[in-house]
Structures are given as structure tokens and as C-alpha cells.
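Take this structure, written in C-alpha cells, and hold onto it; I'll ask about it next.
Of the protein chains in this complex, all but one are displayed in their positions.
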Amino acid sequence: MHRLSEREWLAYKQKNKDRARMLISCEDRAGIVAAVSNFLFAQGANIVQSDQYTTDPETGRFFMRIEFDLVNLADRLEGLKDAFWPIAENYGMEWYLVEAKKRKKVAIFVSKEDHCLLELLWRWKSGELHADIAVVISNHEDMRETVESFGIPYHCIPVTKENKAEAEEAQLAAAQGVDLIILARYMQILSPRFLEDYAMRIINIHHSFLPAFVGAKPYEQAYRRGVKLIGATAHYVTEELDAGPIIEQDVQRVSHQEDVEMLKQLGRQVERTVLARAVGWHLEDRVLEYGNKTIVFP
Amino acid sequence: MHRLSEREWLAYKQKNKDRARMLISCEDRAGIVAAVSNFLFAQGANIVQSDQYTTDPETGRFFMRIEFDLVNLADRLEGLKDAFWPIAENYGMEWYLVEAKKRKKVAIFVSKEDHCLLELLWRWKSGELHADIAVVISNHEDMRETVESFGIPYHCIPVTKENKAEAEEAQLAAAQGVDLIILARYMQILSPRFLEDYAMRIINIHHSFLPAFVGAKPYEQAYRRGVKLIGATAHYVTEELDAGPIIEQDVQRVSHQEDVEMLKQLGRQVERTVLARAVGWHLEDRVLEYGNKTIVFP
Amino acid sequence: MHRLSEREWLAYKQKNKDRARMLISCEDRAGIVAAVSNFLFAQGANIVQSDQYTTDPETGRFFMRIEFDLVNLADRLEGLKDAFWPIAENYGMEWYLVEAKKRKKVAIFVSKEDHCLLELLWRWKSGELHADIAVVISNHEDMRETVESFGIPYHCIPVTKENKAEAEEAQLAAAQGVDLIILARYMQILSPRFLEDYAMRIINIHHSFLPAFVGAKPYEQAYRRGVKLIGATAHYVTEELDAGPIIEQDVQRVSHQEDVEMLKQLGRQVERTVLARAVGWHLEDRVLEYGNKTIVFP
Partner (left out) sequence: MHRLSEREWLAYKQKNKDRARMLISCEDRAGIVAAVSNFLFAQGANIVQSDQYTTDPETGRFFMRIEFDLVNLADRLEGLKDAFWPIAENYGMEWYLVEAKKRKKVAIFVSKEDHCLLELLWRWKSGELHADIAVVISNHEDMRETVESFGIPYHCIPVTKENKAEAEEAQLAAAQGVDLIILARYMQILSPRFLEDYAMRIINIHHSFLPAFVGAKPYEQAYRRGVKLIGATAHYVTEELDAGPIIEQDVQRVSHQEDVEMLKQLGRQVERTVLARAVGWHLEDRVLEYGNKTIVFP
């Protein structure tokens, strides 16, 4: 399958060749914006976009996302980081500085349902998903042919009650070095240890309803209650199942005419859109996490 | 306050002067549509719109909504009903036949929050809500001036733990003869006896989230979880609190920037829209109830 | 690439094995619904869903869509049609009767942009698009590899000013016998003769804005005007370019932050969703055309 994305990607790289992104969070305090912008000005950077948000003035937490251009960014990045350390230390900042054109490496986990996986592959192939898909990992063989036809390695690692620990070892090995794990309808629970390794770097997608239906067969429950909206939520994975910080949500209108199968089909459409949006924002370094919430910068 | 609605209402009445609406539900069986349409044809009626839905072919339940025109409908309505009885009996139908131009009588219950009440009053005044608002009943005095300025009677019936039974008696007396009760942010629970009197004729509105937040202060919980959508659900009231058949739902997009107050304000906007839509559909006899679901005919 | 759709399709066929769909339009007149439903009852059919709409009572036009089950439908279909002719003639009906499980044959026309094509292929492969894609026809070679990887024949028929007539001959030959042509971003204008052959059986997709921007580079115009919504319209193709009966429309929210490239990318997302929805409704025989409008039955 030929790569449509090459031209798009070259255009993207050209546009972003000296573009950096910086994410900062710390306790709020007067002077932070001044300190950061003075630093960038002194380095010769030109701020292209900057957004800042404080949870609660004076006692709250401060969040900032900056995009700036700096001539010869690639060569100067390490020096820039070194120079910023004193400021970061002074304000007790958590921070992150990255070239915009650097593609993140991602691993996609999938079980048997292909709709979310295919949406990601499709956007990747069309150049809309700015990432390198290093590997697709599954507990089943079903998606091998599809994935490999995109030229992407496929690891099938079956998971049973007995081999859970070794299976996770194998997964971690296969995903070695990735920046983000996407659970594209991966139906296995990950262990606390796994989650710790990838804290706030695992994105999951699941169906959502108003109200939520607890327990098995949620679409059947939603059908019986006659809901008029079905939705999906993309969130970072934390130890409490399906309760991590929400990145994105959306809904689709339904009526009494849709049977359970149609509800599921429409649910799949929402899931793939919501997951792709959440992943896109993460890859553009737009999402910061705080408490059990996210700040999604525009 | 002058009545803008008079002209609109006259146009509506003129357009609908010989228009009837018929709702039917029964066990599905071959020949129902033929029997009903033969009957109407024989009576000289012209079917303007008809929609039909079967939950499950052969073993399911059949639902039908018909709008038809019949010359001199008002004079002929009772005769029409008498003539239909044998067919209804034959098929074991629950059915309902009404003049489209007949305005239903409604009572609105409200506590202290005015947003849903005002939306209904506003649509009523502009001629968009085809109903007679017979009375507004509240457990507080707060809305009296507003309601009376629309020329609508206002009954303040305080409710306490001690007087609950008598208060409901007074409410039932004040609402005597109404076709529909709208709980426009009425914060008291109605007794089973009250609900029985108005089965499927009480519409309530409440906030909804994906997922739902159980317990007190839902907006605070939604804020802490960082939801990206807040919504509202309008439903018929049944004994199980907030679990009756859903008529309509909608959502509004929010972000990390909205504080709890803003979430509540946006929630109020969704609530008033969703309630007004659900009430409008009920008044146009578009909603049928089955199991714990609704059929909302287009 | 293995076929995921097989299982889905078998389930669909099983569910619809004796299901028929009937579309009727004629001048409105009392007794039509009775005549049709008597006929179906006499034949032993069970009406599963029926929707009816009249543009304007008494002087208007009548439209009806019926789904019914009839034992051994496949064997009885021709007899059913023969038996219906006298009724159809009596009321001057245009009508159409088809097995629900019969897959329509479609041809997809594409130029260089792949987003709409891929959405259709993707839904087809997942069993959501109930059609046989007989052929993909393009004026360029670009999509060959992609299309053939789905096991679908690809015809590249270059179109120039000089060879336009022959090219259309070749297209008509390649599309021989299809029920529907989908223009999935096909950037050539079809001749009146071509359109006549496929009247109301060619669906096109194009971008739409509020307000519309006439002339070249509409996304650039929309960007300069700072629109907050971009949309797409799927419609049947008629001689007046982009002015045929609308089947479906939708929009996507944008802001000042999106540059022209981002607007186009978001526009592509809307286009593929809207086209897929419109095609799905057409394949389920939900769309009737009248004047320059469509009736889309629920």
C-alpha cells in the first residue's frame, strides 16, 4: 500500500522545522509568565501561541503551553533545556520541551474489534496522525493481515489468567521505547505495575451513556432504558478502571428505531472519532493532567 | 403583558381545524394497518401522516400514530370513537383519538430555580407551546410575581415532612383536571399515589452526565472529574426516582475553563431546551410509552 | 485482507431473509393507505414498519415507505408485483418493491482525494455498508493499489477535454448494471446524457459553509471570513451543478486557530461522515425525491 502521507508529512515538517512546544505546570505564583517569557526572549525565540490557565488564583496550580519558533532549534534544543533548569527549579516546575516536528512513537493495543484501530491506521496513512506507529499488539491473531498490509509490525501475545505476568513482560518488551500506548478496544485489564510505567501515557476509549449503565451488556441496558444519546469517552488509564482523567467525549443521537445492533454500530462510530481526537491532542502536547482532570489547551 | 400568541394561535387553529391525531398500541398481528386505514377511509378521513413501529416482528408490540383530516371533525369526533370501538376491541388496542387543535391543560410545578419555568412561559406566550397553562404550583413564594405577570394563577403550597399528605391533596385540588404536569425543577418527591393518578402524564427534567454521578452535588463531582460534556434528560416520572422512560436528552460541550458555577449555568441552558422539546412532543401526542422506554414519533 | 464482514452479513441476511421494502409516491387521495395495507394483508404479509408523508393535504403528493415480512419472499416476489399492478395503476403510483437482503451494486468514482473512498471501503469491509462494490472508476491511477487490496476492480479512465465523450462511454461500460454511482470526490462534470441514465442514482458530496462561498478556493474564502462552522452536503446529482436534492448535511465547529490546511482536514472528516450516511440511507431505500427535495424516511 503506497504512502499517501509522505507529501503531507514533508509539508508539516517544513512548516514546523524550528517550532518547539513547551508545557509547564507548578504552584501558582506571581511572575511565572514573566520569567518564562523573558527566558524565551533572551534566547531569541518568537512565541507563536501561548495559553495559560490557573485553577484557582493565589492558592491554585498554574498550567502553561507555549509554541515558539527558534532558528536552528534542533541544534539548540539541549542547550535551551540546560539554560531553563534554574528557572524551573526556582518555581518548582514540572516541565516538558519538545520539537514539534518530532514524531512520537506509539503502540496500539487491540483485541478483536477493529473500528478504532482502523480509524487510527487510516488517519496515520493519510498523514493526519503525526506519529510513528511502532507496533500493534493484540491478544488475538485477527488483525494481523490488516495491520501488516500497512507495513506495521504485529505482535500477537495471547493473555490467559495463568500467563498474565509473562504476557505483560512480552508486551512491555514489544512496546519498548514508545511514548504512548493506545488501547483501541483492548479488552484486558493492565496491571498496576504496567500502568505505573506509562502513567498518563495510556489512552483508552469506552462507550458512555447518560446515565451510565453499570455492569454487563451496557448497550442492552441502554436499549431497554430507551436512551436518546449514546456516547464515548477517551481517558488516560489509571488504576481505577474507566475512571481516569477524561480527555474527550462526544455523543450521537439515537431513537427507538435503532435495535441493539444499530446502537452498537453507532457507538463504534462515536468511539473511533473520539479516540482519534484525543490521541491527536495528546500527540500535539495539548493535554495536561491535574488531580483526576485534564487541561486540554486549544 | 399583551398576548403575542393570539395571531399565531389562530393560524394554528385554522390550519388544524379538522385535523385529528390517533395513537394506537397493541400486540402485533397481521392486518392491523389494513383495519385502521379501512376504517378511516370508510369514514371519509384523509390520512395526512402516519407512522408505525413494531418492537419485534411477530412476537412484538405494535405502535401507530396517525394524523388525519375529516370534514366537521368537532361534530363527528364522538361518533368516530363509537364506530372505532369494535376494531379496538378485536385487536386489544390501547388507543387515543383527539382533535389536534384542542389545547391540553397543564400545571407547572416549580421550586426556586426559574430557568425551566421561564422557558415554558416564554414559549407559551410566543405561541410555540400549544397548551393552556392552568396553574403554576410551588412550595415557595419566589415565582409569584413573575407567573402572575403572565396572567397565570400561582398557588404556593409549602411542603414539610409533617404536612406532605395534605400538601399533595392541595396540589391535586389546584391541578384538578389538567392533562399534564410539568416538574420544572420541582425539588420535592411525589408520593406513589400522586404518580398513579398521573401515570405517564408527569414530565421531569434533570441534569445528566457521562458517566452519571451518584449522590449529592453532581456538578461538583462532574467538575472534579473534568467532564467534557454536560447534559440533561427529560423523562416521565415513575416510582423509581429519575429512572422513568426517557423522552429527550441533549448535551453541551464544556472545558477545563468552566468552574462549577459556569457548569451549572450551562446545565440550566440545556435543561430548559430539553424540557421544552419533550413537553412540545408530548403536547403533539408524539410520545408513546412501552416497558420503560418511549417511542417518539417524528 | 480477510473479510470481517462475512459474519455480520450473514446475521443481516438471516434477520432480513423474508423482509421486503416498498416505496410508493403518487398524488394524494383518500384511501391509498387502506388499499395498500389491504393488499399486503390479503397476501399474508406482516407490516413491520411503515411511514407515510403528504406534502400538502388534499392537493399534495403522497409518499410511503413500508417494510414487511412475507414467508418465502424470494419465491413470491414476482407474483406480488404482478398482483400489485392494478392498485398502482388505479392510483397512478410510482412504486418500487425490493427484497431487503438484496445487495445493491454500486460503482464509486474517485479522482485523487481518498478520504471519502476509504470511508466507504472501510464501512463496506466491516459489514456496515450493505452493497456490492462492483468497481471503482477513476481518472487517475493513484488509488489503484488501495482499491485492489480490498479485492475490488479498479478502472482508470483518463478524462481530457478531447476524449470526454469516449471516456464517458468507457465509464458507462465499466459501471454496466450498477444501481448506484457514488461520486467520492470525483472532480469531473458528468454530461447530461450520463445524468439522465442514472437520474436520482448518483450521489455527490461537497463542502458547504454558512454562508456559501461562490467561486474558487472556498476554504480560503471561508478562512478569510473567519467562519465558525464548516460543513458538507450529500445530494443527488442533477444538471444544475451542486444544486440537486439534498440527502444529508452536517457541520463541524472550527475556530480562528485553524489555518486553511486544518480547515480542509476537518472538512474531509465531515465529508466522509455525511457521504457515508447518505449512501447508507439510499441503500436502505429510505430516500424519495420530489421536486428538488428529498423525503428521508426514518
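Letters A, B and C mark the chains as written, and numbering starts fresh at 1 in each.
As a working rule, a residue touches a chain if its C-beta (ideal position, glycine included) is under 8 Å from a C-beta of that chain, and two chains touch if they have at least 3 such contacts.
Computed from a prediction, not measured in an experiment: that's the story for all the values here.
Across the complete structure, the visible chains that the omitted chain touches are A, B, C. Listed residues C:Ser126, C:Thr146 or C:Ser208: the one in touch with the omitted chain is C:Ser208.
Contact residues of chain B toward the unshown chain are 1-2, 4, 11, 49, 114-115, 118, 122, 126, 128, 145-146, 149, 255, 257, 261, 265, 269, 273, 298. The set of chain C residues touching the chain not shown comprises 53, 208-212, 224-229, 231, 233, 243, 245-251, 255-257, 291-296. Contacts to the hidden chain, counted on chain A, fall at residues 28, 30-34, 36-38, 40-41, 44-54, 57-58, 69, 298.
Here is the rule we go by: only the chains that are shown with their structure count from here on.
With centres taken as mean C-alpha coordinates, the chain found closest to the middle of all protein C-alpha atoms is C.
Averaged Cα coordinates give chain A a centre that lies 42 Å from the centre of chain B.
In whole angstrom, the spacing between the mean C-alpha positions of chain B and chain C is 36. Residue positions of chain A touching 2 or more other chains, listed in rising order: 255, 257.
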